[in-house]
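Okay, so here's the structure we're looking at.
Excluded from the complex is one protein chain; the other protein chains are retained at their positions.
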Amino acid sequence: MIATFSRSDWLLLIAFIVIVLTLPWTMQPIGAAYPDLLQKFAIYGIFAIGFNILFGLTGYLSFGHAAFLGVGSYAALWSFKLLTMNVLPALALSIAVAGVFAFLIGYVSLRRSGIYFAILTLAFAQMSYNLAYSVLTPITNGETGLQVRAIRDSAATSLRDGDVRVIDQFLGIPEIGVPISNLFGMKMSGYSGFYFCAALLILGFFLALCISRSNFGMVLKAIKSNRNRLEYTGVNTRPYLIAAFVISGMYAGLAGSLLSITDPIAGAERMQWTASGEVVLMTILGGAGTLVGPVLGAGVIKYAEQKVSSWNEGILHNAVALLPEPLQDLLVWFFSFFVGEGWHLTLGLMFMIIVIFLPGGLMEGFRRLRRAFSGGRSADSAKTATTSTVQEKS
Amino acid sequence: MAVADIPTGETSEREFASGVPDKVLHIDDVHKSFAGLHALSNVDLDVRHGETHAIIGPNGAGKSTLLNVCVGRLPPDRGAVIFDGHVLTGKTPHEINQLGVARVFQTPEVFLDLSVLQNVMVPALSKRDGPFKLNPFAAFAGETEIRDEAEAVIASVGLADHMRDTASSLSRGDKRRLELAMCLIQHPKLLLLDEPTAGMARHDTNATIDLLKRIKEGGMTKVIIEHDMHVVFSLADRITVLAGGRIIAQGRPEEIKNNPKVKEAYLGEEQV
Partner (left out) sequence: MDAIFLQILNGLDKGGAYALIALGLTLIFGTLGVVNFAHGALFMLGAFCAVTLNRLLNTSFDRVNEAKVDFLGKPLVEKVPYLEQWFGPEVSGFLLDWSVPISLLLAVFVMALIGVAMERGLIKHFYNRPHADQILVTFGLAIVLQEIIRHFFGANPIPQPAPDIVAGAANVGGLLGLGDNVYYPWWRLIYFLFSALVIGGVFAFLQFTTFGMVVRAGMHDRETVGLLGINIQRRFTIVFGLAAVVAGVAGAMYTPILPPDYHMGMDFLVLSFVVVVVGGMGSLTGAVLAGFLLGILQSFASMTEVKSILPGIDQIIIYLVAVIVLLIRPRGLMGRPGVAED
């Protein structure tokens, strides 16, 4: 596989690795260089890359991917509670459980396509969410959310309130206070947590690159382009779609697992359909079907969420302090819609603006800019630009 | 137009030449009705190895229905379609294709977002790998053999200059050529063509006829549904005439030309 990577693929991969690993420095000027946010970049980057394997490559719009994220979170926490605080079993369990869950939902949902597929996935996600809040409370701990606890004193304590961690106990690993997830003793919080997520993001990106450049990826693109023709070409498209669905579900499970690893508490709100909507937005904001786009979209949205939702009227007043008083008030009044609690309004507007004006997302925007700049040059360079467009898309 | 090797049908010419023209496709007493309307009744049809069989008939005669029954899109109410010893009735399109039936649609159906080369490579992959083979690490770029073959086939249909263009940028005639290339690379035992020259300018039509003639020399079995009599009589070895869902005549082109029934059916429709 690697042998066939083109030079631009290599450049892309290397650039991606460098950019991700240097984020703690490059993000400093915009005030995003703290572990908590950087972890979110990486985790939601993984989520979006996985979503893109389904939506970007096959064109099947799932409105229920948050369910897999949630399932992954719960699975990781149960691994912490029952087995060990080591993250590797948690990761394996999350990915496996999310994969099985995705297979079941995908197997049924992929019987249909188009709007029906979107509604079916939405229905499944809502079912999972409702169940997590009601009858599945013994597993999810309902509204309170599932948490890592200290080792329980007696078997009478319910597993929700006291953990067993058989492997850690067996190995005699001491625990002081509420334990923190670790990788063979290395704590998965702060920057080490970020680098762990970043390593998995890079791995996830590499795998997505492989898939995109593989025969499998080509079939998925052909499904998006013309599924009917592909069937008449002798390809049984359904198993391919199920495979893509399961793979993207496993990515979501991995992301959910990392959420639990970096912050060991999981609540059902992660499975709500607004959360599914968020990953759709990340993907289309960056550019569905492109490799880098979804990661970019995830970064932009998590950054904006963090910043915009923390702004308040005081900050706004400072920002427009140079303007005359009445104008100031008017501007502050206007912008107060979009900041702080109004962050979701900004999100919704971004959603609309991207879909209306830039269906190809930010990556499409960059391409247009590049074309506009190279437009003055000879027709030859314009032709290269078009070819590279095809290259990037394929 | 660049002339390269035309891929030949898998059926060897020996069988054809041996004088025992066995049936590739056998349509046995097929009935199909929509809401009480008989689209097809009592249709019996044999297509022999290596021949080009044209199905003609006025609008609404049931030609497209017949084709759709053949490729598994529509289940017949009665009767069966047998291809190369397999009952096609009830099989899915990809199963039928894997048996060796390729189809060209009335309006060109290609992968618009993919390049011409990719368009032709995908069917070759499906021919080699079967209906489903999951290997996310088999690099598409590493399929050199298939790429070489695809390039040859693309050249043979005259699209060598468009190898890397996206299919959506092709003209309608070129899309048809592309679709043909997608079928040819699979070396189908049977090629179904649904009005291959519909909506084409005369120049394009002639080029397509030439192309199809060259395939014919390769001995590939073909069924053509066509409206344009010029195309039919330049290509067909045998002709079946449908009218009102029934076969009204069958035979060699010269027999059909002089058949009074056919003339009657086409009266006011088109000059034969």
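A and B label the chains in the order they appear, each numbered from 1.
Heads up, the rule we're going with is that contacts are C-beta pairs under 8 Å (C-beta built on N, C-alpha and C of every residue); 3 or more make two chains touch, one makes a residue touch a chain.
These numbers come from a predicted model, not from an experiment.
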- Task: Name every shown chain in contact with the chain that has been left out of the document.
- Result: A
- Item | Contact partner of the left-out chain, one of A:I30, A:I176, A:I356 or A:A372 | A:I356
- Query: Of the residues A:V20, A:A98, A:V235 or A:V280, which one touches the chain left out of the display?
  - Reply: A:V280
- Note on the structure: Touching the hidden chain, out of A:N52, A:S94 or A:S113, is A:S113
- Task: Just the residue numbers, please: which parts of subunit A touch the chain that's not shown?
- Result: 59, 61, 63, 108, 111-116, 118-120, 122-124, 126-127, 130-131, 133-136, 273-274, 277, 280-281, 284, 337, 341-342, 344-345, 347-352, 355-356, 359
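The criterion applied here is as follows: only the chains that are shown with their structure count from here on.
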- Query: In angstrom, rounded to a whole number, how far apart do the mean CA points of subunit A and subunit B lie?
  - Reply: 45
- Message: Per the contact definition, I'd like the list of subunit A residues that touch subunit B in the complex.
- Response: 1, 3-6, 207, 210-211, 213-219, 221-222, 224-226, 228-237, 239-240, 243, 247, 387, 390, 393-394
- What residues on subunit B touch subunit A, complex-wise? 71, 92-94, 97-98, 102-103, 105, 109-115, 118, 121-123, 125-127, 129-143, 164, 166, 182, 186
